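One protein chain is absent from this view; the other protein chains keep their places.
The block that comes next holds chain A.
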Amino acid sequence: MWNARGKVAATVLTTAMLGSLLAACGNNDNGDTNGSTNGASNGGSDNKPVTLKLLHNWNGSGGGNVEPDMTPIAKAIKEKTGVTVKFEYTKGSEVEKINTIFATQDLPDIYTGPAWGGELDGVIKAAKEDQLVDLTGKLDKYPNLAKEVQKENVPPALYDKAIGGIDGKQYMLFQNQPASDKDAMDWLYGFYVRKDIATKIGVDPQSVKTKDELFNFLKKIKDANLQENGMPVFPLGGFSNGWAVGIGNTMFYGSDYADKGDGTLEHVFFTKPYEDYTLYYRKLISDGLLDPETFTQTDPIAKEKINQGRIAVLAAHYPAILDASKEYVKSHPGSDYIPVGPLERAGAEDNRPVDLGIQGNNVTVITKECKNVDAALKLLDFLASDEGFKLVHYGIEGTDYDMVDGKPVAKKDVFDKFNADTTGKAKKDEGFGIGLESMTGLDRTNTLGGDIWADQERTAAMDSARKILRPNGIQVISAYNAGDFISKSPQWETLKPSMDQIGDVWKEAVFAKSDEAALKVINQLRSQIKKTGYDDAMKFVNDSLKGKEVVKLQMAN
């Protein structure tokens, strides 16, 4: 009897527990959205609380130890839009991440990531395969979003390729394109030498102009047999996976696609200057002038070398160099990295401004799994507004900054707090630098008041480097890029896997045992590229670009 009762009681209890569990599972989405009912309804228009998952597909981005949705800035955004943003950050390859989320259908509500390369290809593929929300006709209600995808606010080839629409439907939002020339961010890519080392070997870095002079400069450093803590100093080095030691390419050719001489274009990989560029770097490696570990090292190891003072010349953008060398410079005054050159630019007249493509642009899309499309659009529209831009970049008015004569000015105590913290945690605690900046529409940093958090020493260093490296100023590239057209050719599906090998094959050639072996490695890939439809694809590119202005000179940015 007791047994039977016990069984009945156990069954009832088990059923009740199972029922609660299933109910909890079923309510998970609603629980997350805090009562938002229908995803596509007006959840965003009346600020009902909504939680949206956002994938920030930038390797290296992150909230640190901060809960990104609990910062004062995140709370202010929630107050304005009703949206709590749950960030997910990418730790590894961005291309891998986008391929993985769509293949496994583990989709965020909002995706934001690089507007180029394999990442953009992944977004386009997702759009073509109905994985994204079609925004056609939806943007009229969101003026700030409509503005950022207007044709004049997007590089022309990118507009034709993706932002303007895929198969007649508009899926993508586009951010961080400079609103005006003064907002264009010049990252000052270049070769930078430690001042004390340049002095020690008695060479004025500004006297180094040509590729041969750069080679001899590095050789002199090598011959000086410099040591730090008993370890040799490498003449030239970079950051993780070789970033960005290869930027010497502009001493050999103008851009990725070159004029064959008859007005048609070919990929520079098939040209003599590309061979010269490869053999130059091969010589840097074989003569011990370039750190052989640079192409395989991780970021911590790269930074450790810089912090140990073991890299004489660094090739990268200047902000990264300033950040990485901060500690070493602090303990070794006079060891700041200063620009080398300006170096010669193949195909450019001496008085030509530096041609820059604007990087840092973001593509943002709403996935088909989005719980509340209107709320997502409302959030993005707010972030792209002037109010949202100021909130994300300057913080909360009265707390973080004040408006003085119509311009934002950082509060001194907040500025000092941020400046004293070399880890960047203090800024993240407030809500800066956790990824929201990627979605603030057109870049209006200078139009709206400049970077109020930049420390004076850093600003002075950037200005000084700019004066040296950009004696004729810069010009933002607005011409068509052949690379955007080749990916629209019918041959692209078979051609892309071969073209994707160029970077790896270049590195392999650089480490080849001889010049002949290096050229053999390059020629093998050339044959493969040809075999997979290159000639037809280039015909398509040349036909498509007839009568259009094409990018022929471009510096890293």
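Assume a residue touches a chain if its C-beta (ideal position, glycine included) is under 8 Å from a C-beta of that chain, and two chains touch if they have at least 3 such contacts; residues count from 1.
Here is the rule we use: contacts and distances are computed from a predicted model.
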item	value
Undisplayed chain, where the name is taken from the UniProt record, one of "ABC transporter permease subunit", "Bacillithiol biosynthesis deacetylase BshB2", "Ger(X)C family spore germination protein" or "Tryptophan 7-halogenase"	"ABC transporter permease subunit"
Residue among A:Phe102, A:Tyr159 or A:Tyr337 touching the omitted chain	A:Phe102
Option from A:Gly62, A:Gly122, A:Gly309 or A:Gly357 whose C-beta touches the chain left out	A:Gly122
Contact partner of the left-out chain, one of A:Gln131, A:Asn362, A:Ser385 or A:Asn557	A:Gln131
Residue in contact with the excluded chain [from A:Glu327, A:Asp504, A:Asp536 or A:Glu549]	A:Asp504
Touch criterion as defined above, residue of A:Tyr142, A:Phe174, A:Phe215 or A:Phe295 at the omitted chain	A:Phe295
Residues in chain A touching the chain absent from view	93, 95-96, 98-100, 102-103, 105, 118, 121-122, 125-126, 129-131, 229-232, 292-293, 295-296, 301, 310, 494, 496-497, 500, 504, 507-508, 510-511, 524-525, 527-528, 531
